[in-house]
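Not every chain of the complex is shown here; the ones you see sit where they belong.
Letters A and B name the chains as they come in the text, with residue numbers starting at 1 for each one.
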Amino acid sequence: MKKLIKVLTLSVLLTGLMSFAQEKTSYVPAKSINQEYNALYIINEADDQKLKAIIRNINNALEDQRLKDKLNVELLAFGGGVEMFLKKNPYQELLVKLKKRGVVMVQCENTLREKKIDKSELFDFVNYTPSGNGEIILRQYEGWAIIKP
Amino acid sequence: MKKLIKVLTLSVLLTGLMSFAQEKTSYVPAKSINQEYNALYIINEADDQKLKAIIRNINNALEDQRLKDKLNVELLAFGGGVEMFLKKNPYQELLVKLKKRGVVMVQCENTLREKKIDKSELFDFVNYTPSGNGEIILRQYEGWAIIKP
């Protein structure tokens, strides 16, 4: 009888261990719940390919069925990323489309000072934050997701 | 007597200030507590060096004594990062080793559509998510650590 109990106990333990090992390698998909999601996208490079990639990425996130109509996006530029918001550059059409989907554009004011750029050189729909780095830190503390593609 | 009190008060204040200054510049090591940790590793570039670096990074995290046997890792590929999961590329051995350690591989389906890649071209052990960007946002909201080396 004692032996039987031992064997049974061992089987239960082994099954537990195996299911744990199993669990560790199986994919548990990320799921959305019934809440709003906020994401801060960051661009700090003056690279045409990266600028277009970040816009494509934002659109993909907005179209993800798990986030549909639940996702607020802020697009933050600092450093070389300011190129995205300059009137002289060819991104207006792409940005206006983003804006229509509710994306908010924000430019770091430190960058403007360092690069001697006047606000009048940026699209009118751009908003401003004292420092891009401060914005990133504060948004993380507010619970936002941060994405730097 | 009054002078003595003044001196004493000043000393106490100074000691307080100094210990504050001390505190601010001394390193308080990160410590693990008795819980499970989840980390999402992101690869979105088709760069052989970066692909190998991310695998090395994951192994380092899994071997960190502070996280030993407590860390679950998901490795997410999107954009150029899909190269890591293609059968024709030479990463199978490295990935199988990761998989044995419990790492879960996940590929963005948007990327497959954009690049016209069929799932049959990827290793069988790869899992799929509708969009890599949605996955990143949702995992952050689920409390995961996000690492993009």
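Heads up, the rule we're going with is that a contact is a pair of C-beta atoms (placed from the backbone, for glycine too) under 8 Å apart; a residue touches a chain by one contact, two chains touch by 3 or more.
Please read all numbers here as calculations on a predicted model, not as lab measurements.
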#### Entry: Subunit number of the complete homomer, 2 shown here
3
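Throughout what follows, only the chains that are shown with their structure count from here on.
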### Summary
In whole angstrom, the CA-centroid distance of chain A from chain B equals 15
## Note on the structure
Contacts from chain B onto chain A in the complex sit at residues 44, 72, 74, 79, 99, 102-104, 106, 110, 127, 129-142, 146, 148
#### Entry: For the chain A and chain B complex, residues of the former touching the latter
21, 24-27, 29-32, 35, 37, 39, 53, 57-58, 60-61, 63-67, 71, 143, 145-149
